[in-house]
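A protein chain is absent from this complex, but the other protein chains hold their places.
Moving on, here comes subunit A:
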Amino acid sequence: MPRSLPGRSRGSRIGQSSSGLNGGASIGRLLSTRRRHPLAAIAVLVAVLFTAGGAYAALAPTTSQNVQAASSTQIDEGRQLFAIGCSSCHGLNGEGQINDNGDVLGPSLIGVGAAAVDFQVGTGRMPLAAPSAQAERKPVSYSQDQIDAMAAFVASLAPGPDVPDEEYLDTSQGNVARGGELFRTNCSQCHNTTGQGGALTMGQFAPNLTGVEPRHIYEAMITGPQAMPVFNDQTVTPEDKRDIIAFLESVQNEPDPGGLAIGRAGPVAEGLWAWLVGIGLLIGMATWIVTRSSKA
């Protein structure tokens, strides 16, 4: 409560001073009489900064306009972003770097195509937080426009797989049953039968595909990130890829008619439940039966 008092008194003082001002003449008089006020210089500085900032915001070209405008500008922007965010490992021109010990610091990106950039940066795997067995999915660091710019730059280095056409990402056109067969034949070895993923050697793993965007699944198939092989369009046609994505989407949205899914993880989880819950509950019941009777 005491805090409100000074505020109210200050307000009343402002009210008094403003009540004495009338029209433009009074403003000019105010400026001239107060120009030597200790805060005058700061007020002028603030006013100038606001004007300059506002003008820049209004007049400067926006990035999105730029991307649509000219591809060469986009490549240039991509080159700049690449130089800042990627070149420390991949080299200024995406040629890759090998340090003195012979370890690959960053692989060459010549010929990996726009799809690889869109996948790696679009899922947050790149830029890498720290060297590890495998780059992990994490929050994305760039806007889609910036990713597109870097993708355009990398694609300009040499021809490579491009980001997929919308037509092949439209899962409503896919055949779920056929996609399931293709998935089991080509993908389930690592990603399990419904895409929950699984362990690979030395800390590498096939990630869970639940909730991954169709675009990124498609790009992973054509670029083969990390330990994943490349499934090019001759091996698995774009239509096949669409079927696979449709299957994944279908199976993820499928309800579990049997009850709790317990991770759809199969016998290990089921065994744990049988022992911990099933036998545990029954032993509890057995104890109960015995104690009740001994009291009776």
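Methods note: a residue touches a chain if its C-beta (ideal position, glycine included) is under 8 Å from a C-beta of that chain, and two chains touch if they have at least 3 such contacts; residues count from 1.
The rule we apply is simple: contacts and distances are computed from a predicted model.
Only one chain is not pictured, and the protein name UniProt records for it, out of "ATPase", "Cytochrome bc1 complex cytochrome b subunit", "NADH-quinone oxidoreductase subunit N" or "Sugar ABC transporter permease", is "Cytochrome bc1 complex cytochrome b subunit". Of the listed residues A:Thr73, A:Gln196 or A:Gln226, the one in contact with the hidden chain in the full complex is A:Gln196.
Within the full complex, the residue among A:Thr73, A:Ser108 or A:Ser250 touching the omitted chain is A:Ser250. Interface note for the absent chain: among A:Asp170, A:Glu213 or A:Glu270, the touching residue is A:Glu270.
By the touch rule set out above, subunit A reaches the unshown chain at residues 133, 176-178, 180-181, 184-185, 188-194, 196-203, 205-206, 247, 250-251, 254, 256-262, 264-268, 270-271, 273-275, 277-279, 281-283, 285-287, 289-290, 293-294.
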